[in-house]
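Attaching a single structure in structure tokens format; questions to follow.
Missing here: one protein chain of the complex. Every other protein chain is in place.
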Amino acid sequence: MSYGPEMALWLLLIIPALAAALIPMAGKAPNIREAITLIAGAALLANVIYLVRLVGLGERPEILLVPFAGPLDIKLTLEPLGAIFAAIASSLWIVNSLFTVGYMRGNNEKNQTRFYTYVAIAIAAAMGIAAAGNLITLFVFYEALTLSTYPLVTHKGDAKARRGGRIYLGILMATSLGLLLPAIIGTYYFAGTTDFAVGGLFNGAIGTGVASVLLLLFAFGIGKAALMPVHMWLPNAMVAPTPVSALLHAVAVVKAGVFTMLKVVLYVFGPDLVSQTGAGTFLAWLAAFSIVAASIIALRKDNLKARLAYSTVSQLSYITLGAMIAAPAALMGGGLQIVMHAWGKITLFMCAGAIYTAVKRTEVSQLDGLGRKMPWVFGAFLVGSASIIGLPPLGGSWPKFMLMVGAIDAGKAVLIAALILSSLLNVAYLMPVAIRGFLKPANDPAADAAIVQPIWVVIPPVITAAGAFILFFFAGDIIDYLRPVLPAGGL
Amino acid sequence: MSDLLMTINPGLFIIAAGMLCALVPLHSVRKTVMILAPIVAAYALFKGYSAGIGLAGEMTIAGIDLTTYRLDRLSLIWGYVFCFAGLLNGIFAFHEKAHISDASALIYTGAGLGAVMAGDLLTLFLFWELTAVSSVFLVWAGGPRAYAAGLRYLGMHVLSGVLLLAGAIMYQNYSGTFFFDGNEIGLGVPGGWLMMIGIGIKAGFPLLHTWIQDAYPKASVTGTVVLATFSTKMAIYALARGFAGEEILIYIGAVMTLFPVFFAVIENDLRKVLAYSLNNQLGFMVCGIGVGTAMAMNGVAGQVVLHVIFKALLFMSMGAVLHRVGTAKASELGGLFRTMPWTTMACLIGAASIAAFPMFAAFVTKAMIIAAVFEEHHYIVYLCLLFASAGVMEHSGIKVPYFAFFSHDSGKRPKEAPWNMLLAMGLASLFCIVLAWPWGGYQMLYNLMPMPEIAGEYVPYTVNHVITQLQLLFAAMFAFALLKRLGVYPPERRAQILDFDWLWRRPAVATLKWIDVMGARVEAYGGLTVKRGWSGIQRRLFAMFSPAGAMSQDAPSGIASVLTAAMLGLAIALLYFVG
Amino acid sequence: MHKPHDTPENLDDIHPVSKKFLWLANPKVKRNFIWFTVACLILTVIIGYFFPAKHPAPWEGGLLYAISFGVIGFVAYSIVVFSAWPLFRALSRPEDYYGEDDDDTLSGEDDV
Amino acid sequence: MFSEFITHFNYIVVIILMMTGLYVVFSASNMIKKLVGLSVFQTSVFLLYITMGKVTGGVPPIIEGLHGGDYGPENGAGHGAEAAGQAAEILYSNPLPHVLILTAIVVGVATLAVGLALVVRIREVYGTIEEVEIDRLNYAFNMDGVDEAASGETP
Amino acid sequence: MSTFLTGWLSAEAPVLIVVLPLVMAAFCAVMPKDKIAWIITLITTLICAVLAFDIVLQVQSAGVLSYALGGWDPPFGIEYRIDGLNAPVVLLISAIGVICTLYALRSTDAEIEPKKRAPFYAAFLVAFAGLLGMVVTGDAFNVFVFLEVSSISTYVLVAMGASRDRRALNSAYNYLILGSIGATFFVIGVGFLYMETGTLNMMDMADQLAVTADGSRVAQLAFAFIVVGLGLKLAMFPLHLWLPGAYAYAPTAITAFLAATATKAALYLLLRFVFTVFDPSLAFIGATLTWLLAVLGVVGMFVASFQAIFQTDARRVLAYSSVAQIGYILLGVGMGTTLGVSAGYVHLINHGIIKGALFLALGAFWYRYGIKRVSDFNGLGKLMPWTMSAFTIAALALIGIPGTAGFVSKFQLLTAAADNGWWWAVGAVVVTSILAVIYMGRMLEAAWLQPAPLVNGKPVASREAPWPMMVGLWVLAIASLVFGIMPAWPLELASGAAQVMLGGGL
Partner (left out) sequence: MNSHIILRVVGKFLIPLIIIFGLYVHFHGDFGPGGGFQAGVIVAAGVILYALLFGLKACKQAVPPSWIRIGMTVGVLFYVGTGLVTWMLGGKFLDFDVLHPATDHPLGQHIGIIFVELGVLFTVATVMVAIFYAFGSRQPQIMDDEKDF
């Protein structure tokens, strides 16, 4: 089998899976183990780039992974949205691997081999989600992702980690099995297929009432999207080591959730149907509420990672909001937010990890004056914050813009208030972190004198911060890339 | 200069220079860049305008048509003055070895320039937010005490930006374009109000003004000078471009001219006094825009030019004081003219300019605005403006120089300001006088104005005008002297003067804290309730299903067989009734 | 407290340019400054009376017009200064009123 | 009514036996008694089967002519085929239920044997054959586990 | 005919598969050395498995295998009849038999006194033969005989766990009482059917019932007795009370064998009677399906899942889980639609595999470390990584994680429920799956995430299960994976079974 679209699609799963298989074998030799991770990351990225290009040319590579019976076929089909998701997950895997090296060694974490292994598995699952050709495939990889990240969340293994892990697993499994699966079955029942198709599957097979019910099932069933009542797993998952939080809870897991949400709206219901349903409107409002409420909660958190977690909840709801507004521009905003938020938030998490590695501090109030000792880290944090807030010229400003456009296009201009309020709240809870590091006098200057920053916890956040900046200028390309999957209209 | 370069928004040059500054570690290189960049940009503007570039830099990003560069008479005047302000800052801050400040000041300058050169609302928004992002570092350059003020500043500006954006998008949704043109935009279009409020935040509309007095006095010495120039003038430009002739602006402007006067008189921090005075001056401009006649717009444009210069001059002088003494509080100062004569001179010129003494800067333009208001028969507003003029005389014209440099001797003997500051002040002073010089001076300003031919119709230096203006000012000075002599002039006391921001710094924060506390309580209580409920459920479940529970004790076979029989009965009954 | 400094005895500290203007610190000068303003005021009224404006104010011509700006200036100024007393009483607070120099952990929220 | 009682006499006996057996199983705590009840219960089923094998007016299904005879082809021609032929003339009872019940009896005996063996073993290890007692002992044993678990691991 | 055995073996396979273990059981009983008995058992079960596989292939190509015992043609003689409905069960039983025998080599070391081992294998073979017999036979009374043959030997086998835990005796006694009642009910039902139809051959019965049964009280009564009797054998809620004890205290190999096969064989019989002997389109059958099987199935799912959650003994957890899983199967069957029945059937197969693997793994834990309780699982993932991995796979399959066999059958079940409009059933399946996450998750979490306890301050040495245990365990674990990833074969078998049941396949 020569290298071609199909092979590349296979490799999408095989490369990380192979890495996951090889890493335990190299468990005794950390350097080899990490080299494997990095090489696999590079190979995967190259592969993804090839596929992204291919998809950009209008091709939709497709393979039948496992010939199940009928609707249960596990098959992969890459389309632009998935290509984008695969691209960010694979690219950030590399950066995060570098960071992981610095973090894990810097903190002398135990069970590092297990850690790398499960990260590789999680990446494989994320790739599967990205390329899922139908709801069943999506569901399969979705569950795989949940399970493979569970050991990562509970990596520390103490009572707190287990409790967090239990909530993590409990909520994600309960929602996916309890709501998502019935929704998929309902979809299959009504549409007769679960294969994704641009414009939706139902073709008028269901009325808005049934569609509303299904949409609600999906929205809450996709627990990874952390819409407000089912968001509790996310803060609890923050017991994980920071690289996990960074990669999985800024990129892979949560983005898998919102990616699924977007896919469901785009390919299962079709934006038209969503915008006609009452549930769509309700969910849009709920997402708006999530955005604001999570921001307010974030404001109250002194623990840096908890604050970031709630910030993530808030930011993810942007995507849900975009999906539920279902106007072309709003969907585009959602798609962009997946990319931009990933780069922004991973920066923040890595900075939090870098700070923890250097000084073992976790609370925002302990960071006074630290910025002067760790200018690069805090600088990166500042840039990441600005991107999350949505300040130009950083990537994060585009999705907000698109969402506003979409909301107004859809005649839901009032929702803009939530976006505006959220921007302000973002300033209020993110900016102080970096700024007090630079401005406020140090709490304990003596302790700060002997800070050791491993190089590999400093460089990755700087890279991603730069990425968040650079992406601002490439938003147009991403938008053009995504345009084929969106309905015509809007911008 | 190639045609291509000419079609690039010159703000980008300065931004690029700013980024260069951020990267270059060499002090001297940075400073050179800081001085050269505005000159280059001004040259680009000049060449571009000479070449007749109207709209340029069109591009399409993500399906949105952008016009990144618009060079017409209205934007040109703002462009020149922004370049000049950048230059002034370059000189004034020459001594300062601050990496971040240099870069952010330049980027801020560039963003301001870019904003006024923006041809569409989206470009405007981008630069608009960029000014916020870059300028906040200048505030924070003021040190730890500027921390919170900087955050508030940033919050306000982000709010301003997103409101503008939201309005712009609504406007786009309505009109199909982001093109920024006053003929089509106004309060009547969807999003018009949002845009105006967004702009109004930056322009310091009443109730939305507090960030100015909050952040500027806390910014660094050099930062304040830059800050005072761009954000607010950019907003004035946006108003002039988009909302000229909206009547409500007249009244907003009138209120803006009035209320700062009262605050300024009781404020102790002289830089804060200047911030209030800035607000008051903006009121004149807003008022002029509200009138919207050609004369008014000319007056506004001219006022902007001059205001940038004299306000910079005043802030520079206060900056020099702060730089040398370490405080700018009136109660701590006094008698500084003994050691800082040149600074004193500059401050006096600035004071005279802002108070609109004949032959000094604001005399011409302020009169134009007032006359325009008068001609449109807004007599009450006219009186307000006159009242405000007297007020200006009070706080900027007399209070600032008097308490800083004269008054009683504080015993402080600071050194004269560094040469570069003096140079910058001198330059500004020169322009303050030149641009109001009756013989050939103010005509230069007229030539810059949006409608020079109409501007020419207004002759400022009539005997009557000069006399009445002098009369007003002397009357004010007389009142000052009299009140001082009678001892009813309020002494300068250190205090925190409440402003509207009290609303969100005190009750709002208190409410938030209350919500926080209540939230914590509710959380605790709710958590406890949930915990209790959950453990209750668990206990019940446990009592039912655990090995010790009712359901799963090892049932004796007798019970099980009874169950079996019961099942049989059930089955038979079912079949009996169904079959 | 300030008395010693008002007399130029420590000339070493004084800037050379300022030495020529030290008279400004003279209490007499300060006290008599009011007469200078009175003189100027009277002068402007007189001149103004003979050079009426092209666009007169709503209140018509004559002396009333000639002194109107002076009146406005004086009254406005006085109002502003007198209003300072009640305003100051109403609005002034201790300098650390907002307590921003305190390092409290909730500062993130204070800055909304 | 009475005639029904007479014609269904066997069934009534079956029901009485069945109920008796089941009642003993339900109520007895003594394990032996319970097994006895079980046996009675099973016996009722045997009776039920035999009852249904009865054909009114039928004779035992034994082919008279062949009794004790030799196996010569000329004599025994009808063993199978003849039996079928004769069935048309002579009314036999149905032998099949009897055969079945023979098996069932064996099964019942085996069950009883195993049951008794179990009871013996139970008597050895528990020291009692009262089910109530044994459940109490087991419950105490289970409870030990529960108590330990309650402190450690119940969710 | 696609078969790989010689013609004769193929032709006689249906009876050989029953007779062989019976004969060998007799041999085993007299063997002086337990190892020889074991070898005999292993060879016998292996041969049976081969035969079973051959039978499945034959059935797939020929449709129905009918074997007239003693040359007496049905309906007069006893007929062994194998079609799409029972062939997979035959295969399941014999395959699990092989695995459990292999497993027993080491597990009996620890559980059975040496002199009792030969009888143990004999009893095992008898139970094995009984289960196979009750599945292959087409004669209703013969079913009863084999049912009792397997049951009685099972009582003995369960009681053999007494050397480990005396409660085994009590459990065996309970099982005996209830099992006998169930079997007696069944035989009463068969008696009534005989009264109604005058035949004992099931196919013949079906023909006769089709003519007369509609509305016949006797047939209804027979149906009620049969359903309740078999319900007891298959541990239908609330007739499951014998099950937890029997599973928890029997020797480990036997627990695995019983869990994987005994209830499944009884379930098969229920399907056979409900769908092929009776006509499922009759009103009273439909009502029974809906109101008895489905409803009790769902109630059982909930109650048993909750019970599983609170158990401390790992085997009891799995035992209650079995009751819950049987609820799934009954729910699928209770739908009465092709989709539902085939979903129930495929879950029957899958659950046999999964539960077998789980119990084998539990036995291995006990064998190595004496672990019985969930709270003692701490660190097992480190101590017995391979065993624990297999256990994990099976546990995930039990929960119904995608990519495992459990998911396939649950998905089928959900689809069927949705198709039937039974959304409440969808909800019930889903919620109980979550409960399954809880009770299995407890074990997995303890095993993988808790540190292993220290003994006298020293870490415990890692000791994997011996290979005979491991082989069977992994075969089942891999099977549950393979059937999850490539479920075509089990689904095909299930649809074949559904065809027999509902497609007029008589």
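Each chain carries a letter (A, B, C, D and E) given by its place in the written order, and its residues are counted from 1.
Here, a contact is a pair of C-beta atoms (placed from the backbone, for glycine too) under 8 Å apart; a residue touches a chain by one contact, two chains touch by 3 or more.
Since the model is a prediction, treat every value here as computed from it, not as a measurement.
A.B. asks: Quick one: which shown chains sit in contact with the chain that's not drawn?
C.D. replies: D, E
A.B. asks: Who touches the missing chain here, D:Ile15, D:Val59, D:Leu102 or D:Val132?
C.D. replies: D:Leu102
A.B. asks: Out of E:Leu69, E:Ala110 or E:Ala210, point to the residue that touches the absent chain in the complete complex.
C.D. replies: Candidates E:Leu69, E:Ala110 or E:Ala210; residue touching the omitted chain: E:Leu69.
A.B. asks: To test your reading of the contact rule: which positions on chain D touch the chain that is missing from view?
C.D. replies: Residues of chain D in contact with the hidden chain: 60, 62, 66-68, 71-73, 76-77, 79-80, 102, 106, 110, 113, 116-117, 120, 123-124, 127.
A.B. asks: Go through chain E and note every residue touching the omitted chain.
C.D. replies: So the residues of chain E touching the unseen chain are 12, 15-16, 19, 22-23, 25-27, 29-30, 67-71.
Please note the rule applied: only the chains that are shown with their structure count from here on.
A.B. asks: By mean C-alpha position, what chain is farthest away from chain C?
C.D. replies: Ranked by distance of C-alpha centres from chain C, the top chain is D.
A.B. asks: Among the chain pairs here, which one is joined by the most contacts?
C.D. replies: The largest set of C-beta contacts joins the chains B-C.
A.B. asks: Of all the chains, which has the CA centre nearest the overall CA centre?
C.D. replies: A
A.B. asks: Could you work out how far the Cα centre of chain B sits from that of chain E, in whole Å?
C.D. replies: Taking the mean C-alpha position of each chain, the two centres sit 78 Å apart.
A.B. asks: Could you please state the distance in Å, as a whole number, between where the Cα atoms of chain B are centred and where those of chain C are centred?
C.D. replies: Computed from C-alpha means, the inter-chain centre distance equals 26 Å.
A.B. asks: Counting only residues that touch at least 2 other chains, which ones in chain D make the list?
C.D. replies: 22, 25, 34, 138, 145-146, 154-155
A.B. asks: On chain E, where are the residues touching two or more other chains?
C.D. replies: Expected reply: 167, 170, 173, 177, 181, 309-310, 312-313, 438.
A.B. asks: Going by the contact rule at the top, pick out the chain E residues touching chain D in the complex.
C.D. replies: Within the complex, chain E contacts chain D at residues 141, 144-145, 148-149, 152, 155-156, 159, 162, 166-167, 169-170, 172-173, 176-177, 180-181, 183-184, 187-188, 191, 194-195, 200, 309-310, 312-313, 373-375, 438, 442, 446.
A.B. asks: Over in the complex, which chain B residues touch chain A? Could you list them?
C.D. replies: 61-64, 125-126, 129-130, 132-133, 140, 143-144, 146-147, 150-151, 154-155, 158-159, 161-163, 165-166, 169-170, 172-173, 516, 519-520
A.B. asks: In the complex of these two chains, what residues of chain B are touching chain E?
C.D. replies: Answer in residue numbers: 541-542, 544-547, 549, 551-552, 554-557, 559-561, 563-564, 567-568, 570-572, 574-576, 578-579.
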